[in-house]
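The complex is shown incomplete by one protein chain, all other protein chains being positioned as in the whole.
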Amino acid sequence: MQLQLSTWPEVEAYLAASRSVILPIGSTEQHGPNGMIGTDALTAAAIANAVGEATGALVAPPIAVGMAQHHMAFAGSMTLRPSTLVAVVRDCVVSLARHGFERFFFVNGHGGNVATVTAAFSEIYAEASLGAPGNRAGLKCVLRNWWESAPVKALSKELFGNAEGSHATPSEVSVTWFLHPDAQKPMALDPPVAPHGSFADAADYRRNFPDGRIGSNPGLASAEAGRRIYNAAVEALAADYRAFAA
Amino acid sequence: MQLQLSTWPEVEAYLAASRSVILPIGSTEQHGPNGMIGTDALTAAAIANAVGEATGALVAPPIAVGMAQHHMAFAGSMTLRPSTLVAVVRDCVVSLARHGFERFFFVNGHGGNVATVTAAFSEIYAEASLGAPGNRAGLKCVLRNWWESAPVKALSKELFGNAEGSHATPSEVSVTWFLHPDAQKPMALDPPVAPHGSFADAADYRRNFPDGRIGSNPGLASAEAGRRIYNAAVEALAADYRAFAA
Amino acid sequence: MQLQLSTWPEVEAYLAASRSVILPIGSTEQHGPNGMIGTDALTAAAIANAVGEATGALVAPPIAVGMAQHHMAFAGSMTLRPSTLVAVVRDCVVSLARHGFERFFFVNGHGGNVATVTAAFSEIYAEASLGAPGNRAGLKCVLRNWWESAPVKALSKELFGNAEGSHATPSEVSVTWFLHPDAQKPMALDPPVAPHGSFADAADYRRNFPDGRIGSNPGLASAEAGRRIYNAAVEALAADYRAFAA
Amino acid sequence: MQLQLSTWPEVEAYLAASRSVILPIGSTEQHGPNGMIGTDALTAAAIANAVGEATGALVAPPIAVGMAQHHMAFAGSMTLRPSTLVAVVRDCVVSLARHGFERFFFVNGHGGNVATVTAAFSEIYAEASLGAPGNRAGLKCVLRNWWESAPVKALSKELFGNAEGSHATPSEVSVTWFLHPDAQKPMALDPPVAPHGSFADAADYRRNFPDGRIGSNPGLASAEAGRRIYNAAVEALAADYRAFAA
Amino acid sequence: MQLQLSTWPEVEAYLAASRSVILPIGSTEQHGPNGMIGTDALTAAAIANAVGEATGALVAPPIAVGMAQHHMAFAGSMTLRPSTLVAVVRDCVVSLARHGFERFFFVNGHGGNVATVTAAFSEIYAEASLGAPGNRAGLKCVLRNWWESAPVKALSKELFGNAEGSHATPSEVSVTWFLHPDAQKPMALDPPVAPHGSFADAADYRRNFPDGRIGSNPGLASAEAGRRIYNAAVEALAADYRAFAA
Partner (left out) sequence: MQLQLSTWPEVEAYLAASRSVILPIGSTEQHGPNGMIGTDALTAAAIANAVGEATGALVAPPIAVGMAQHHMAFAGSMTLRPSTLVAVVRDCVVSLARHGFERFFFVNGHGGNVATVTAAFSEIYAEASLGAPGNRAGLKCVLRNWWESAPVKALSKELFGNAEGSHATPSEVSVTWFLHPDAQKPMALDPPVAPHGSFADAADYRRNFPDGRIGSNPGLASAEAGRRIYNAAVEALAADYRAFAA
């Protein structure tokens, strides 16, 4: 049940049965020479909506721009500063808490969001923990990276082995090609597998990873692989959501 | 050209020819008994993407949650505080300015965003105006409400007359039904035309407008009307964008 | 009744009869070659005080520095960043709400304040709308531009026609000369009527409007015209205030 | 030379000769049973303008609402939170620095502003001190309380002795009666001299000082005393300003 | 080399040879019935100083209060909101960058700090990544939890097995007893091993973990075990620091 396609009386009816909601969050950032800039937002939104269909959960619209400061040396990347993203997550959660929602299940498409969104949860909790009265006590938020459940990781390993890497992975690129077959951009990459390493600011990132990939070969991506990964992720997260909302 | 479906080398190529970009912004808020909560975000995103197709402009992903504090007494509505939305708009513009973008054309789906987004533009300009050096001077931002061009207003008047109103209008509901025919919810409303008036906070709004509508009869909505309004809006905004980007 | 000239027991007595208050807000910014930098604050304060005398309303001291980032390329202009002005408006309203005031009638002298002050109202309302308990629910704020009531606009048109323009107008300059006859600076301007157009940051503004005026010929100003405009504005706003406070 | 009554070309001419400016700052808060709520802003503004006349200095408009949280249990008092006032002072200084001003002489009418305004100066300096480039290095700000120069203190002692106290003093009330003879409110106070003591938040203040005064007997105030104190303050601050601006 | 015991000329000399610095960060929060509230700050500071001695590195003073909102239902716990801690980390790093430091090695004593401090690093990097000029580009920050190097984890497992748990662990309590033998509080705990689980805000935490421990039996702690763990942590982090600073 997508929030965007629902009416307020329908949400009111939903609340009579459930206090839980799914919120997809992604990023808008370079994904290497042939990966879509919207990879993390498109995958998070599609998987979250499918989890919503599988479980009957309400799904909020995606937060499409996340924390991606390290990608800013590649054209088209967008970022919220961490302090801005904390405010966005807080306002979204507090808005829904206003209506009686108590459990917030974030489906995340971007590793770079994890620290900031986790900090945002603490910012929300801190208000209640420091003794401010009101309707913001007793909330529970969790963040789930769609690519990290055991079945998805096993499948990625089976399909791509050591060429999976950690950014612009063939797994995530495959899912976007499954979702947007018209936007597939098959390409032989040079080197086939990108270097591994760490990074700090955007200039440092670009110096270390000149075409944007980290440790991956998205030249191996395919829509069929994307279909399998997508299904595995939806199944795993649906089980996870059911347990969380119970 | 959708940013989310593009690669960074494609954006780099785009920048060689144009310094302008379109950013859709909507809201996630009640739209009366039969209007979708995502009305403002869905319409802004679809119209912006169509303007992008018509003009070759790059289109960023939509800001789906806007400034909707006054709708918070209806289940499912979400809002960013104005100060949060200012930060979001600023970060989005500054991110794209980092790559060389200079002109920012916001396609807006929600009247409640106008003041805050306009203030955000001034917050961005103020940095340059107060003498801070850097790559944020010389930027230009405009905000266009898709329902306010002369042809769209004429068409709304022709189709719905005084039943158009100002919130949960038959025009915007029609556009969402054109975009999402499966989510149409035809309904006879009582009273057919909602009351007019002003509002302050959410409790005040609900007191004055018990089912969420203001001055409108969205019971008149139809997908066919939506198709016509959508086309008129895209045409008008495409012309407007071309002039702005020139 | 000016707050600054009153004692706290007098304000306590006032509150027994009325929950409404007037707050003037202006700007400190260039007004062309012969207009006073304080035009917007001086006019707003004088008109607000006169409305207070006409209606018995309490009038707070003026917020003299507003949002004027676009004027910063002209010596003497001052601005608050929008985020600062939001905080100022919020603190002023919340302070007065602490004493029981519920209705806030801002008399505005500067078009550039409109978006930010309107956003500030929403920032105030959002606290209540998002469910925070306390004495900030049920507040109502309005902003009135003194030059925009129908009788004032008609009079400006009658007096100055197309030479009124939109910044450093003969109307506002006339009012300041009526208020401060010793500070009149009659001057023939070249060109007599300044160019029209739009602007973004301060450098852009100065490029488009080299002497600071927009579309106006303040060379037509006179203290006598100022007297008439002032009286029309006070009368219109007094009626407006009475309706608001009722 | 009042900024509000000047044109931008006049300020430009002023800057060719001086880089210094005076900024009055006051407060809007209860001043006991017969003192004006605007006492601190009215006195600071009038004295600052007179110093400007005596020295040829440019004088900005007053910041009328200061940091007065402790007075909030008395009707009509207004306060900026310290964080807001820091932002206001910063924006005012940075605005004027944009035009080339380098020395900022604040004439203060309210003891409660001292800590926050001093912190604001450090916030401004910190930007340069932490290495941010730009036009905000080399600025100098000072704050002068008009009642604290040696001649003014001696005169207050001579006139009122131990009945001067520290809030709603006969000295400051006298100056307001000199400035606004029509608003004089002579009154016998009970007890004649208010209690001394300390305070924390507003409820604590009201508990300790039930009618708002601290240690003072403003029943001794007179316009003639006000005239003498005003003149002494202007003379002392004019000398101080000349030394600062040299 | 402790910063607090050094003079500025000594730091200037240090900078001629190294651009790296160690910053300890801990927390001030309950550590179960017999653990010290300062456990995380005391251990981080002592280990950081020992790493400094082993490597010649400069060590800043500890940030003693961290992000501990979840512990606030136990007396004595203190927390910074995440947004405050981000500002603190930013100011500390930017201060040292002002002098030429480029590499920042945080020794962390508290798992609850990880997300927020990592977000703070991104907030710092974002300034450079978004194109702001100045001396904040090219910085590198890392965070190391002293209990997570392989040798320390192996030793904890050897000493305490499944009774290690994740909060108020016998390992961290042992280190504090080694450091502060006079403050040892041996105690038999009931149940010996605390429950495992997750938590959200402070009330939720206390409900799930009534005496403050998570999964641990600090009744097994001893100063001798603390000595061994401390030495292992210092050795591992010293090697890590040398690699980072190289």
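Letters A, B, C, D and E mark the chains as written, and numbering starts fresh at 1 in each.
The definition used in the following text is that contacts are C-beta pairs under 8 Å (C-beta built on N, C-alpha and C of every residue); 3 or more make two chains touch, one makes a residue touch a chain.
Keep in mind the model is a prediction, meaning the values are calculated, not measured.
**Q** Using the contact definition given at the top, list the shown chains touched by the missing chain.
**A** A, C, D, E
**Q** Hey, which of D:79, D:145 or D:169 is the one touching the hidden chain?
**A** Answer from the full complex: D:79 touches the omitted chain.
**Q** Of E:33, E:138 or E:151, which sits in contact with the chain we cannot see?
**A** In the complete complex, the chain left out is touched by residue E:33.
**Q** Using the touch definition up top, pick the residue from D:12, D:53, D:123 or D:148 that touches the left-out chain.
**A** For the chain that is not drawn, the touching residue is D:123.
**Q** Which of E:15, E:54, E:193 or E:223 touches the chain that is not shown?
**A** E:15
**Q** Given the full complex, what residues of chain E touch the hidden partner chain?
**A** Residue positions of chain E that touch the missing chain: 2-12, 15, 28, 30-38, 41-42, 60-65, 72, 74-81, 83-84, 87-88, 90-92, 95-96, 98-100, 180, 183, 185, 212.
**Q** Which parts of chain A are in contact with the chain that was left out?
**A** Counting over the whole complex, chain A touches the hidden chain at residues 129-133.
**Q** Suppose we count only contacts with the excluded chain; which residues of chain C make the list?
**A** The list for chain C reads 94-95, 97-98, 133-136.
Going forward, only the chains that are shown with their structure count from here on.
**Q** Using CA atom averages as chain centres, what separation in Å is found between chain A and chain B?
**A** Inter-chain centre distance comes to 24 Å.
**Q** How many angstrom lie between the CA centroids of chain D and chain E, rounded to a whole number?
**A** 46
**Q** Mark out which residues of chain C touch at least two other chains, giving numbers and ranges.
**A** 72, 79, 81, 83, 129-131
**Q** All pairs of touching chains?
**A** Those chain pairs satisfying the definition are A-B, A-C, A-E, B-C, B-D, B-E, C-D, D-E.
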